[in-house]
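One chain of protein is taken out of this complex; the other chains stay put.
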Amino acid sequence: MLFFSVFKTLVGKEVVVELKNDLTIRGRLHSVDQYLNVKIEDITVLDADTHPHLLSVKNCFIRGSVVRYIHLAPKDVDVELLEDATRRQLKEMKRAQMSASS
Amino acid sequence: MAGVQPSGGIEEPLDLVRLALNELVRVRLRGQRELRGRLHAFDQHLNMILGDVEETTVSVEVDEETFEEIITTERRKFPMLFVRGDTVVLISPGITT
């Protein structure tokens, strides 16, 4: 759930979504769900000359499983907060495992 | 994994990654891709956020006439990158260069 929370804080920010077919889409993050499916608004395809498929599309839903990268702006990300949240989530996972096995 | 150790030690694979937080790591992805960057976040799927990333992609093309293999290396840089875990093959911590 860590990245679901992270992306929720990025709603309204500009992101670049790079897919596993090399298609690269820039736009504003509109929403995200727990599978990291995302909806992007006011999109532009970075290589639109060779990939005109989405020329008339303004908003789109992208399935999380086809995403390779999401490029973020460093100013939108607090790295210390991320590292703490990562450690905290790991601890919680271990505690859950311990109590399940005992 | 079995065995109780003091907290902070390495008990299971993800602990190795935890110790690499805020350190430089090398991440190998499917499709001859490799990333180097600073690890800021990850989860149990190995989804990650890396900072100051350099991506290296190696592609091999065969020349149609001479059948020679042409190896090209492409490099890209990203200031901050979310990487989806399902393409991750390995993570190695503690690179110095």
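Going by the order they are written in, the chains are A and B; count residues from 1 in each one.
In the analysis below, a residue touches a chain if its C-beta (ideal position, glycine included) is under 8 Å from a C-beta of that chain, and two chains touch if they have at least 3 such contacts.
The criterion applied here is as follows: contacts and distances are computed from a predicted model.
One chain of the complex is hidden; its UniProt record names it "U6 snRNA-associated Sm-like protein LSm8", one of "DNA repair protein RAD51 homolog 3", "Translation initiation factor eIF2B subunit epsilon", "U6 snRNA-associated Sm-like protein LSm8" or "NADH-ubiquinone oxidoreductase chain 6". Although one chain is hidden here, its contacts on chain B can still be listed: residues 30-31, 86-87. In the full complex, chain A touches the omitted chain through residues 19-23, 31, 33, 37, 39, 43, 49-63, 65-66.
Note that in this section only the chains that are shown with their structure count from here on.
Note for the complex: chain B touches chain A at residues 14, 18, 21-22, 29, 40-44, 47, 49, 51, 78-84, 86-87. Listing the residues of chain A that touch chain B in their complex gives 2-3, 6, 20, 36, 64-65, 67-74, 76-77, 79, 82-83, 85-87, 89-90, 93.
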